[in-house]
Every structure is written in C-alpha cells, then in structure tokens.
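After this line comes subunit A, so read on.
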Amino acid sequence: MSLTNEMVQEKLIAKFSDQVLQFATSYGMLSFESPKEINLKVLQFLYDEPSLAFTFLTDICAVNYPNQKGAELVVVYHLHNLKENIRLRYSVSTSLENTDVYTATKLFESANWMERETYDFFGINFVGHPNLKRILNVDEMDYFPLRKEFPLEDQTRIDKDDEMFGRG
Partner candidate 1 sequence: MSIQYYIILCLTLFSIGVVGVLTRRNAIIVFMCIELMLNAVNLLLVAFSKMYHGAALQSAANTTAGIDAQIFVFFIMVVAAAEVSVGLAIIVMMYRNTHSVDINFLNRLKN
Partner candidate 2 sequence: MSTVDVLFYLLSAFAIVSATMVLISKNPIHSVLWLILVFFAISGHYILLNAQFLAIVNIIVYAGAIMVLFLFVIMLMNIKKDAEPQKQLLVKLTGVIAGGSLLTLLIAVVKQTAQIQDKQVLLKEGTIGLIHPLGKALFTDYVIPFEISSILFLSAMVGAVIIGKK
Partner candidate 3 sequence: MRPVRFNIHPKEAEIADAIGMGKAPDGVPGDGFFATQLSSVVGLARKNSLWPLPFATSCCGIEFMATMASHYDLSRFGSERVGFSPRQCDLLMVMGTIAKKMAPVLRQVYIQMAEPRWVIAVGACASSGGIFDTYSVLQGIDQVIPVDVYVPGCPPRPEAIIDGFMKIQDLVGQESIRRRNSEQYKALLNSYGIQ
Partner candidate 4 sequence: MTILAFDWGLVIEKLILIAVVVFGSLGIALYTTFGERKVAAILQDRPGPNRAGPFGLLQPLADGIKLIMKEEIIPTAANKWLFILGPALAMTASLMTCAVIPWGSDIELFGRKIALQIADINIGILYVFAVVSMGVYGIMIGGWASNNKFSLMSSLRAASQAISYELAMGLALIALLMTTESLSLKTIVEQQIQGNWWNIVYQPLGFLLFFIAALAECNRTPFDLPEAENELNFGYHQEYSSMKLGFYLFAEYINMIMSSAIMASMYFGGYDLPFFDESTVAPNIAAMIGVGTLLIKIVLFVFLFMWIRWTIPRFRYDQLMNLGWKTMIPMALFNLLITGALILANL
C-alpha cells in the first residue's frame, strides 16, 4: 500500500476538517496551510499517525510577502516520509505585528537551528524554543535582514558605480 497525496489530504481533512485548507499539488508535492495556532497539532498528527509517519523534517524556512496584509510572514515546513518516500509542504502564516508561532523543537531536534535561522532572518518568534537567539548574524543586529524591506547591499562599499545600471 503506497501512500499518495490524495490519501494524505483525506486523512488531514478527516482529522482537522476545515482548519486545513489551500490543498494544492505542484510538481508532485502536496502543500497545504493551516492557521498558525494549530501548527503543532498538525505536525504531531503527521508524525504520530502510523499511516502517515512524516517523521523526517526536511526543512523549515520562512517567506516574506509584503503585500499580503496580515499574513506577511509564512513559515514553511517540508516533511518527508522516508519509508513511503513522499514529501509534504505545510505552511502557516503570521502577521508582522504578532510573529508568535509554536516551536517544533519538541518533535524534531533538527528544528532547533532551523527555527533560530528563521528567527534570525525574519524575526519569527517561536514560542517555547529553548534557545531562540540569532544564529548566523551578529547578536547586535537590530533588524531582520531577509525581510523584503531591508537592503541587501553592504552600505559601506565604495568601489562600485551603482548609478550606471540603475542598481543604486
């Protein structure tokens, strides 16, 4: 019996009814969203349910959509069932004002640093994280650099003529 995207979707809907939404399959990977309050429940269900067994957390990252008012930040989880070899993308969104999202560190040890990185880049506050502080950037940094409103370039560079190609 091999697991398919449809079966996963059915099971999720059976469990969470209308709280899981936006099911879509792109490039063979199922993706869905849920309100951020139940993210842990969903992850736990995916982990514990023997027929799903998404026990491998491939990745956590975040995306900043400045134009989606009230849901500017989206946390994306990629999960993997190694036995059935099926992947899943799950995302929750949060606003810039209240960036609290429950942490997945209790479930996956690997979530620890990935959440720290996400916090470092986007300022998402993972509630319950054991050690939520900056990981890649210097501790003194006072902004979240991967949000779209912040510039990429180092402001001190002097040997470039930015004016030339409108990159200034």
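Inclusion criterion for the candidates: all candidates are chains of the complex that A comes from, given by their letters.
Methods note: contacts are C-beta pairs under 8 Å (C-beta built on N, C-alpha and C of every residue); 3 or more make two chains touch, one makes a residue touch a chain; residues count from 1.
Everything numeric in this text was worked out from a predicted model, so none of it was measured.
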| item | value |
| --- | --- |
| Candidate from 1, 2, 3 or 4 that touches subunit A, complex-wide | 3 |
| For the subunit A and candidate 3 complex, residues of the former touching the latter | 136-138, 145, 150-160 |
